[in-house]
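Heads up, one of the protein chains got dropped from this complex, but the rest are sitting where they should.
Up next, chain A:
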Amino acid sequence: MTTVLGACGTIVASSFVIFLALSNAPGDPVAGLLGAKSTDAARAAKRAELGLDDPLLVRYWHWLTDALHGDFGTSVVFRQDVAGLIGPRLETTLLLVALASVLMLAAGISLGVAGGVSRRWRSLVSAAVGLGISVPAFVAAGFLTSVFAVSLGWFPTFGAGVGLLDRIHHLALPAVALSIGYGAYIAQLTSAAVHEESGKEHVETSRGRGISERRILRAHILTNAALPVMTASGLAIAGLVTGAVVVEEAFAIDGIGSLLVKSISSKDYSVVLAVSLVIVTVFVVMTTIIDIAQAFLDPRQRGAVR
């Protein structure tokens, strides 16, 4: 219960900070709406209609009470319900993040384990990690597109597709581009954790007792290394949601990331708030899940989370 209340508090506090920051950012949203030829009177009327002249707290209160009723307002730019704008884009972004998470975890953990247990693999894995961490997602995006989409023609160059299979086809390259950085981070962390665990006394003792390497790996090393890896993975998945902003731009995928960028530049308050809250919520949910999972995996922490 406290966890849930804390999460809600975090979300509401974030919304207020975002609201405040947006109000203080320079630029008049009406400038974008009515065009440069509009008269002063028309702009004043529009401002009044949109409630932009009300005090900040009044505007925030209106937004908050509406939001609690599930009404996230109307986009001033698209003149459309915010929920209707975000819905289809959120699906796209979540699928992209899900694909990237699978890739990140599969590649990151298996590379990490390989690097952690095998001396031969270690240097190879750390070279791959170095490369993966240093290549920005948009550079990877350009490279992947020119090789696998333009030259080889295996994948489409842009867009999000229609229907599940087509969507996965469209989102495959973006998911790879998105997963590289965090995948390298997970590989690095897993490798270090596995390496550390495999040097521990009880592992050496087990070896001395002639227990098979495979069994040691499963029973001792991986179980104990899982905790830090799990924590990092949860945060990495939340990080993928923000990383999606860059990748969506590069592959011209209209997800919530590119919507956020567009809405910030036009000061489309209700859209910025709603998208930001989706992202904040993902973070809050992920950290809560990590807390619970940690408690579950680590008996010492059991009872810490209720």
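Definition applied: a residue touches a chain if its C-beta (ideal position, glycine included) is under 8 Å from a C-beta of that chain, and two chains touch if they have at least 3 such contacts; residues count from 1.
Heads up, the rule we're going with is that contacts and distances are computed from a predicted model.
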Select, from "histidine kinase", "Peptide/nickel transport system substrate-binding protein", "Deferrochelatase" or "Cytochrome B", the UniProt-recorded name of the complex's unshown chain. "Peptide/nickel transport system substrate-binding protein"
Among listed residues A:G70, A:G153 or A:G208, the absent chain is touched only by A:G153
Among A:S101, A:T145 or A:S206, which residue is in contact with the omitted chain in the full complex? A:T145
Candidate in contact with the missing chain, chosen from A:F16, A:Y60 or A:F78: A:F78
Chain not shown: contacting residue from A:F19, A:W63, A:Y185 or A:F251: A:F251
Extract the touching residues of chain A with respect to the undisplayed chain. 26-29, 31-32, 34-39, 41-42, 45-46, 77-81, 84-85, 88-89, 92, 142, 145-146, 149-150, 153, 156-160, 249-252, 254-255, 259, 262, 265-267
